[in-house]
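Read the structure below first, then the notes.
The other protein chains are all here in position, but one chain of the complex has been omitted.
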Amino acid sequence: MTKIRLGMVGGGKDAFIGAVHRYAARLDGEFELVAGALSSTPKKARDSGLALGLDPTRCYGSFDEMAEREAARADGIEAVAIVTPNHVHGVAAAAFLRRGIHVICDKPLTATMEQAQELAQVADDSDALFILTHNYTGYPMIRQAREMIARGDLGKIRVVQVAYAQDWLADDTGGKQADWRTDPARAGLGGAVGDIGSHAHNLACFVSGLRVDSLAADLQSFVPGRAVDDNAHVMLRFEGGARGMLWCSQVAVGNENALSLKVYGETGGLEWAQEAPNVLWFTPFGAPKQLLTRSGAGASASANAVSRTPGGHPEGYLEAFANIYTEAAVAIRAAQKKRQISTVLPGMSEGLAGMQFIEVCVRSSLNDAAWTRLEY
Amino acid sequence: MTKIRLGMVGGGKDAFIGAVHRYAARLDGEFELVAGALSSTPKKARDSGLALGLDPTRCYGSFDEMAEREAARADGIEAVAIVTPNHVHGVAAAAFLRRGIHVICDKPLTATMEQAQELAQVADDSDALFILTHNYTGYPMIRQAREMIARGDLGKIRVVQVAYAQDWLADDTGGKQADWRTDPARAGLGGAVGDIGSHAHNLACFVSGLRVDSLAADLQSFVPGRAVDDNAHVMLRFEGGARGMLWCSQVAVGNENALSLKVYGETGGLEWAQEAPNVLWFTPFGAPKQLLTRSGAGASASANAVSRTPGGHPEGYLEAFANIYTEAAVAIRAAQKKRQISTVLPGMSEGLAGMQFIEVCVRSSLNDAAWTRLEY
Amino acid sequence: MTKIRLGMVGGGKDAFIGAVHRYAARLDGEFELVAGALSSTPKKARDSGLALGLDPTRCYGSFDEMAEREAARADGIEAVAIVTPNHVHGVAAAAFLRRGIHVICDKPLTATMEQAQELAQVADDSDALFILTHNYTGYPMIRQAREMIARGDLGKIRVVQVAYAQDWLADDTGGKQADWRTDPARAGLGGAVGDIGSHAHNLACFVSGLRVDSLAADLQSFVPGRAVDDNAHVMLRFEGGARGMLWCSQVAVGNENALSLKVYGETGGLEWAQEAPNVLWFTPFGAPKQLLTRSGAGASASANAVSRTPGGHPEGYLEAFANIYTEAAVAIRAAQKKRQISTVLPGMSEGLAGMQFIEVCVRSSLNDAAWTRLEY
Partner (left out) sequence: MTKIRLGMVGGGKDAFIGAVHRYAARLDGEFELVAGALSSTPKKARDSGLALGLDPTRCYGSFDEMAEREAARADGIEAVAIVTPNHVHGVAAAAFLRRGIHVICDKPLTATMEQAQELAQVADDSDALFILTHNYTGYPMIRQAREMIARGDLGKIRVVQVAYAQDWLADDTGGKQADWRTDPARAGLGGAVGDIGSHAHNLACFVSGLRVDSLAADLQSFVPGRAVDDNAHVMLRFEGGARGMLWCSQVAVGNENALSLKVYGETGGLEWAQEAPNVLWFTPFGAPKQLLTRSGAGASASANAVSRTPGGHPEGYLEAFANIYTEAAVAIRAAQKKRQISTVLPGMSEGLAGMQFIEVCVRSSLNDAAWTRLEY
């Protein structure tokens, strides 16, 4: 089985998420990075490509050039990873989708709802796949949580508590990552709600199997001069009557990447934390708490399907991210054979829901946290 | 030093909190229980009193009788603990305050705001002390958190996250405790918000040193037929610009008594959980997280003042509760000598704030979670 | 029911364990401290007694005087707590046992094996009870562990791992507690093995239901000039074939009072740690780990019998210690009525086993860690 030929847009030197995508693409050996437009600065794009061992002729100065020239090659890329700042996602993804090249795009979908809708139209018109890397859905115990809820282990869901706390933006010392992620022109209207709140929203829905009907959001910018929110409090109303809270913050001193999810139903509860991802707490009402472990005695089929090592051999962030890539490979190979497959991979629909979430958070907050409906 | 003569209203057989008050009163040897109106059922009151070793002549059938007869004795009670359902707090406390007997009352203050205001008036007219057992403020590491924030270790406070989750009301199997705590006539309008949300609100304010200006609350009753809320989501706006979230639930399956508090400021963060009360996490921004332990190297003066054992010898719920009682003893002895003392003991002001919190939560929720101001 | 009249030997100002015994005696209201020989320095003895509210005529200058005069009173003490340095335990306990006064004595039994054997003879000749405060056996989840093992939840026991780590003697800065506990004349031959190793040995046997047949010990004195061990490594062979390891240390920097016990059998495992005493980990082989909680869904009868508060309301060191006192009260009242009762209270037999443990550790270590049998 030959590897899928992959290109990358963004992800040059000093980038964070580009390197993560490359680890993820490499871990299971399903992809080979063969081309890149790794920076919007041509020299940096070329230097970054050479440092990664790319053929110099496939180090491009722009995604448009890459799309055009790769599409023309017999051995051109089959898929592309888009790992730029948010405002480039839409135009870059569209350039490849229009040429039938599958797209694996970082989240959130785009910087603005308009960009999102344009991209959705392009994707709709294309035979190529669009996959959005809501990577936290790739954790085995998250898959297990979803499976357990779907099969009724918790009964009807009542309450969802999700939080995503960081502290790296607690002051304004900046840096490359801080710069674009707090710039509305590049990141979009949402700051914390866009960067990490969208992950929290996605995870809550992925696991609970529920959609958010409406929300009430109170967004804050604590650091002086910051143009976007750096902390957000959101109350959620899910379809079917469940309620929830979502907190995301980039100023919560002492938190590195503290994404946590708690779901409570009529007959059971589940609790999970990203920084200890190999375990899932499960309590059937009236019985002792159980510590379910990845690849352990209580691990479910859907968790085992995305695990690589025995219990007690911790897997982490990169493995979860790689699960998205490897499922993308399966989907791409199926698409190449015109086969339909069932998949839980996040895609355009999740991307649009995420954009709705961000946009409605901002709108609700401007309206003094009034309940505001999400439109799907 | 002789012990303070203590009476008790409520707390007969099958009660929960009455026994807790008795442990708390006994641990440091500052009180001696000498009289009781332990139940509103006279026979049960008497049986319960005898079981506790009370003099039969001081086992009363009603608090009124106890107040009148004890006030007439030369060796009558100096203080009384009120541990009845909420709707009795006001009338019982008033009966003793009017006779100059100090009152130690369980929370919340009363079942209704009217009762609260009447009681406040009585307390105002009395020389006797009114102490409200917001017992979680008695934990040493909570004292330390308050001290650290007051002296500026966290800088200006930005975010307060407080949660109080239980699961004992996840179904409707009931029991004595469940019965009155979900009956609006006895508990008041608030269910979870009254029973545990009021603790969470009090703790957040006690530690942060901030008052809540306004809140937006979304209350739910998940168990069919329940007349009060059993889960509540609340967004908070504090004076001075800090924001917060408060979640309380009695249907969160897998949680026993999970009260937790997280406070984040410009330069540091603190995190504490009631079920592991001997430690306090402190992160100065940009430095490693520290695990501060009770009686340990990083313990502060205010924590040490209310600790009994060396580090690693865990203290718990009863010790924290006893700290309130022992500070009450200090305050009572001072009052008996007409001396003013400085104390952090919760009293009428905290009780009224708590009633405001409950009442405004219910009102905001009925008004679709509109922001509603608390009036102090 | 009147309180048991209690005296105390040792436990004056600056003492640690005396205050603990007083809290433990007070919590459940079963004892009243009425007399004391609280220090070997008469003035300090008297000052300490007055500070505790004792009648000046019952503040004695020596335990002999107290034994003689209290035995002569109609309202004399019924029981005495011995909380002196180890070398006084034997003579003090004997003075009371000979007069029919029940003894509650701190561990280890004595400073030397000779003292232990003499005391055992005295106890044997007395109708009074001798109770040894191996307080860690009083924790509810320790009771549950013992019950689960006794009823076969783990199958035949294979491995016992017990550790007791502290760091307060990591240097030689001393203090009153350090002084006597590292002085062989007062503490006995064992340093860490006597002070805390004896607790670890007792707990391992109490929970597993097994006796140690032989051991191989390697003792060290890391702090220059120290006359006793401050760290000890011990391999254990239990009757019936189980094996174990015991580590105790007072120089393990970062440990406050880290007593932990792990027991593994053919079909299950249990793990417990004193610094988080309200939970017990249980794994049935081949099934998920369970977190059993005090007063929780999985709590057993023997745990519930010694619990005071609902799950999630942490109990700690003093509550466990108080359980020993309250069971002592039950035993004393039964003895006063010449009734036999079944009890798990540690007494002379456990005291002698502990002395054997200490003495054999020292002997084995002097013999280059040769396997050495314990003789019961």
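Letters A, B and C mark the chains in the order given here, with residues in each chain numbered from 1 onward.
The working rule: a contact is a pair of C-beta atoms (placed from the backbone, for glycine too) under 8 Å apart; a residue touches a chain by one contact, two chains touch by 3 or more.
Not measured: the values here are computed from a predicted model.
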Residue of A:R73, A:K176 or A:H313 in touch with the missing chain, whole complex considered: A:H313
Residue among C:L50, C:A71 or C:A170 touching the omitted chain: C:A170
Sole residue of C:T84, C:T133 or C:S249 that reaches the chain not shown, by the stated touch rule: C:S249
For chain B, the residues touching the chain missing from this view: 282, 286-293, 296-298
Chain C, residues in touch with the chain not shown (by the definition above): 154, 158-159, 161, 163, 167, 170-171, 216, 218, 220, 222, 231, 233, 235, 237, 243-245, 247, 249, 251-255, 262, 264-271, 281-285, 289, 368-369, 371
Residues from chain A at the interface with the omitted partner, ascending: 1-2, 16, 19-20, 22-23, 26-29, 53, 166, 168, 255-258, 274-278, 293, 296, 308-319
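Note that only the chains that are shown with their structure count from here on.
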Between chain B and its twin chain C, rotation from the CA superposition, multiple of 5 degrees: 180
Residue-number overlap at the chain A/chain C interface, same or different (half cut): same
Chain whose Cα centroid lies at the greatest distance from that of chain C: A
Centroid distance [mean C-alpha coordinates] between chain B and chain A, Å: 43
Intercentroid distance (Cα basis), chain C paired with chain A, Å: 55
Set of chain B residues in contact with two or more other chains: 255
